[in-house]
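A single protein chain has been omitted; all remaining protein chains appear in their positions.
Note that the chains are named A and B in the order they appear, and that numbering of residues resets to 1 at the start of each chain.
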Amino acid sequence: MSNFKFKQRKRPISSVSYPVIGEAGNTGSWRIHRPVLNEKKCTAVKKNDLVCLLCWLYCPEACISKTVPPKIDYTYCKGCLVCVSNCPTGALTAIEESTFKEE
Amino acid sequence: MAKLLLNGNHAAANACKDVGVQVIAAYPITPQSPIVERLSRFVDDGKLNAEFVRVESEHSAITVCIAASTTGARVFTASSANGLCLMHEQLHWAAGSRLPIVLACANRAPAAPWNVWTDEQDSISQRDTGWVQLYCEDNQEIYDTIIQAYKLGEDPEIYAPVMVCFDGYILSHTMMPVETIDDSNLIKEFLPPYKPHTHLDPNDPCIVNLVTFPWIRHDPDKPGIEKMGAYPEFRYALQQSLLKVPEKFKKIDKEFGDKFGRYYGIYKEYLCDDAEFIIFGIGTLACEARISADLLRKQGFKVGLINLKLYRPFPRDDLIEFITKHPDIKGIIVFDRNLSYGYEGAVCTDLKSTLYSAHFDIPVHNYIAGIGGRNITAEQIASATKKSCEMILKGQIDKKPEWINIDMED
Partner (left out) sequence: MVLLEIRWHGRGGQGAITAAQILAEAAYLYEGKYATASPSFGAERRGAPIMASTRISDNKIYRRSQIINPDVVIILDDTLIKSADVTSGLKKEGIIIINSKKDKGSLGFNSLKVYTIDVTSIAEGLNLYSSGSLVLNTPILGAIIKILKITTLDNIKKLISAKFPSDGGINALAAEKTYKQTKLE
């Protein structure tokens, strides 16, 4: 999404929405807990291949990418922690938003 | 140009062919069906390059039209009675999306009880959906009005759907002289291709008609749209555009007349110059009432006629101007082939609201006539009008709405 080019547009005659980040709601702001990936424990990273990826599969908001390592889109991640529950190796953990510090 | 004898349905279909509609979706219902039957024939014969979409209901028909119009196509549908009623929800949707769909309504009485004959209750029931409503009195007018309707609806200052209404059977199935324009280049000069305000385009993706809130969004960090309004702003904007329709329609009608030689105006008037009483109505009742005015003139009553073409938006300012210019008017007699249950004819209420809001103290009497296709003659209209003229002259200005030519149990 981030490389999408946006046009400036006039006030529309009917209700219209063009794709911009957070247009349908900045749902990332709903999080109380944030899932964080510890790459050392992640199966995909360890095997350097598109394997496991249960986090990608289970994320109901399609916020986790099918990549190595899997990346979480915190603009939209609501913090439901389904990924944390389904991670078989404990690579994903939940951190309270209030205590989280950007590195 | 061709001189033809066409019924109203075929006049409507020929107009759609001549303006080059691109998508047609309709579900058959008497008395409208021959419109789309003829259009499907035009498409099949290659005379009209349009997508003809078969659907399973009127609700789907208008929905297809909405979707097609959203892609930027010129679209057409037609219906009557219960079919039009089934479209109701999507009629709001079309108007709110500002899509210049043209719908031909062959007026028919809504059931129950079951009835296939003419009655304006079907379109009058759709009055408050945000559609423009134009009523016709002959088949030439149906042909011309459909062409005008596209020009009106597609105007960037208007962008609204238009319903072209005409009495079922009385016009839809009666053949009358119609001069068709046929020359698509000549029509294109009058009606250029439709330029949509917003349209679905995979190369510039968007969502149309998403939810809007009671409040205005304040997200200055969203670069997509400047000052996107909220729900009330969209409704206000539609109302403002519709209020421009009377002036816009007069311009379009003049341009049409200058080019093709036929003028209609917002209303047609007959013998109004010195009139003391005005017969007022829409559709074919008001057409036949010309003869009633003639009959009453012979009996010494100075009667004129207004046949209203533009019913929604209601042309308040034009009617006030008319009344101001005709100070002799002592009373107005409204004939309605429709009814706002529990009150009176819909046209009568609208006229009274216009008159009294402008402080014209003119008595208005209302007759309900021709419901469910009941045959109403000029003589019956004249006799009811005469009764009201005599009452008003005697100072009896307050009169309840009266049904004429009806077998009352009492």
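Just so we're on the same page, contacts are C-beta pairs under 8 Å (C-beta built on N, C-alpha and C of every residue); 3 or more make two chains touch, one makes a residue touch a chain.
Here the structure is a predicted model, which is why all the values come from computation and not from measurement.
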- line: Absent chain's touching partners (shown only) are B
Field: Residue among B:27, B:42, B:93 or B:117 touching the omitted chain
entry: B:117
Statement: Considering the complete complex, of B:122, B:154 or B:288, the missing chain is touched by B:288
Message: Can you say which of B:170, B:272 or B:351 touches the chain missing from this structure?
response: B:170
- line: Missing-chain contacts on subunit B, rising order, are 3, 5, 116-118, 137, 167, 169-171, 173-177, 284-285, 287-288, 290-291, 373, 375-378
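Just so we're on the same page, only the chains that are shown with their structure count from here on.
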Task: Would you kindly tell me how far, in whole Å, the mean C-alpha position of subunit B lies from that of subunit A?
output: 53
Residue ranges of subunit A touching subunit B (in the complex, touch as defined): 6-20, 22-23
Query: Considering the complex alone, what residue numbers of subunit B touch subunit A?
result: 96-98, 159, 197-198, 204-212, 219, 221-229, 234, 237
